[in-house]
Each structure stands twice: as structure tokens, then as C-alpha cells.
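First the structure, which I've put down as C-alpha cells, then a few questions once you've had a look.
Of the protein chains in this complex, all but one are displayed in their positions.
Right, chain A next:
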Amino acid sequence: MKQILKILGVLLAIFAVWIGLLEASVVSQSYVWLLPVYLVLSLGCYGLLMVGIGLMFFPTCPQEAQLLQKEILEAKEFLSSKGVDMGSD
């Protein structure tokens, strides 16, 4: 099944539950009418939260850059000694 159909399926299921709640009127109607607004808001919050968390704990590796610099020198030295032209480009 195409991904878009899966997502539409999820939305449809949520819509059906919502209509069910509206019809059954177990909870106050005014609450039920606002549920889609809450859904959109919470989805937005989820997105912002995930980006925020991702940014806060963004894994960085400055030590890797230093190690790489060392290995670049090592490679240049070795390859130059083997007669490979390692002049700067």
C-alpha cells in the first residue's frame, strides 16, 4: 500500500472516532468540536519538541576532526614517500 494511503487511513480512522464521539454525545458537544484543533496543535507541538530535542542533543564530534587531520598528514607523508604526487590542488 502506498504511504499516502496509509496516512489517509490513519486520518480517516481518527475522523471516524471523532464523528462517533459527536453522535454519541457522551462528552459535551463543545469539547468534541474542539478536538481537531487540539489534534493539530499537539501535532505541531510534537514536531517542535522533536526538533528541539534533536537540536539539544545533537551529537557532535570535534575530536574526530582532529584525529582526521592527523591521519591526513600521515597519509600524505606515506603516499609522498611512495612517489604519489600529493601536491596541493
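Going forward, contacts are C-beta pairs under 8 Å (C-beta built on N, C-alpha and C of every residue); 3 or more make two chains touch, one makes a residue touch a chain; residues count from 1.
Here is the rule we use: contacts and distances are computed from a predicted model.
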Consult the UniProt record of the chain that does not appear here and report its protein name from "Transcription initiation factor IIE subunit alpha", "DNA-directed RNA polymerase subunit", "Farnesyl-diphosphate farnesyltransferase" or "Dolichol-phosphate mannosyltransferase subunit 1". "Dolichol-phosphate mannosyltransferase subunit 1"
Sole touch to the unshown chain from A:13, A:27, A:40 or A:68: residue A:68
Sites on chain A contacted by the missing partner chain, in the whole complex: 2-4, 6-7, 47, 50-51, 54-55, 58-62, 64-65, 68-69, 71-72, 74-76, 78-79, 82-86, 88-89
